[in-house]
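Quick one: the structure is below, and I'll ask about it shortly.
Omission of a single protein chain aside, the complex is shown with its protein chains in their original locations.
Entry: chain A
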Amino acid sequence: MQAIKASSFHLPRLNPVALITLAAASLIGAPVAIAIFTGVIGGGGDAWLHIVSTQLLGYTMTTLAVIGLTAALILLFAVPTAWFVSLNEFPGRGFFEWALILPLAAPGYVLAYAWADAADVAGPIQSALRDVTGLSARDYWFPSVYSIPGLSFVMASALFPYAYLTARAAFSNLSLCTMEAARSLGASPRRLFLNVALPAARPAIFAGLALALMETAADYGAASYLGVQTLSVGIFRAWHSFSEPAVAARLAVLLILIAFGLQFIERMARGRGGIQQTATRWRTPRRQKLGPVAGWGVAIGCTLVLVLSFVIPVSRLIWVSTETGLGQGQIVRPFLNSLTLALAGSAFAFVLALTITIGARQNRFSQFIGRFAAGAGYAAPGIVLALGALFILSWTGFSVAGPAALIFLVWIYASRFTAAGAEPLNAAFSRAPASLGNAARSLGASRFQRLVRVDLPVAMSGASAAAIILFVETLKELPATLMLRPFNWDTLAVQAFAYASDERLAAATLPSLLITAAGLGPVVLLSLQLTRAGQSRAAG
């Protein structure tokens, strides 16, 4: 697809495609625009001044500290594992290649509940420690999950696969010639990694990292449960506990600035190099076999990352739920509610994603406006978008408790996740030859016929991936659902959060496990697809 050139960008004639894309982009971008507008224009009054003098610095510094620490942990988890899995042969490599993506299935808040229970004084880890050492609880120090480092660890566990995936792709795409040239110039494996591979993969690693950190900044469930006072928690509290939506909107602007700041840093880090692309004739380097000591050392390292990020928390949830029986709490209604909202939200997001993807093929204006709106919606935390929707609800006089709120919630899901759904649809087009549209034109196909006979079928080859991603993202969403759902309309995520917050972890496990199980399917699918793509590239 052609890049947008500022010098040749013109407003197009108002053709139907541009108008439809503009309408879709407006729907996607409206909640974030309204939240920003209200935050900037609306006065916060005394409450805002009070927040500024007492809590603003704390919220901001805590959020930045969580982001910084999470970034460091993600790099620690993702980069070495990606390097060894891509370019080295060691025991279990084939398993770790896909298994290290599994943590993506569990949302951060679910890992937070599990870790809080597992690492509790009465939990299995500390109990085992006492059993082995014979110490009592007062005789030793144990790190608390209810802290900035604890939250950072939980978020890094849930989100490091983003950076792992992009780093793995970048390492696999390294040119054999570059690596062999470096080796022939006497580069040791360490220098090869630090001076050749890492700089080449840096843009891709930063792209994955930025995505993970935007999710970290947007998190409400884990931070709130672990009692870490981030901006998201502050926004929710300003709106819910203090009934100060104007203050919440001002805090939301700060959070958006942080999200956009992360995007900006990612672009800066990308530099002039851009993300390395795989050329058709690019040969993937052959994996180097590690010696037995190094090989088993790497295997143990990978195991440790997987156990800490996925195996311990998920098996703890399974243990608790089987120990206490699955009948804790009502599950059918929240399950059906989740299903209904996820289906409606993902369907709406899918239609919008399809509209902006096809619109982008038609003219540069549609391409720009669609991508800009989807990017803004994706960067904005769910809590901010929900705030935007609440402002619209109050201006239009609809009841927050009525069915209108549900429609708004579906809208917010679409606004937040359209970009994620557009990604696989775009990928479907990028795999297709660039001159497809002109070929269809030369064969007499009108604009409408091209849409129906070429663009839609080509986009639909990415449809199943888009639909699955959208469904799972919507199912996992917590803060916007928490703010916008009508009374008595709990979803699995909301119910898990409510039970966990009430210290009824046993009851929270089943909805948490259901969300994780729903996430596992697409993650395994994605993992298999990526592995197969890697194998066919290596074979080709």
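Going forward, contacts are C-beta pairs under 8 Å (C-beta built on N, C-alpha and C of every residue); 3 or more make two chains touch, one makes a residue touch a chain; residues count from 1.
What we mean here is this: contacts and distances are computed from a predicted model.
According to its UniProt record, the chain left out of view corresponds to "ABC transporter ATP-binding protein" among "SRPBCC domain-containing protein", "EF-P lysine aminoacylase GenX", "ABC transporter ATP-binding protein" or "Elongation factor P".
If you put the hidden chain back, the residue from A:133, A:147, A:394 or A:438 that touches it is A:438.
Across A:454, A:483 or A:496, the single residue that touches the chain missing here is A:454. The missing chain lies against chain A, touching residues 7-8, 431-436, 438-446, 453-454, 457-458, 460-461.
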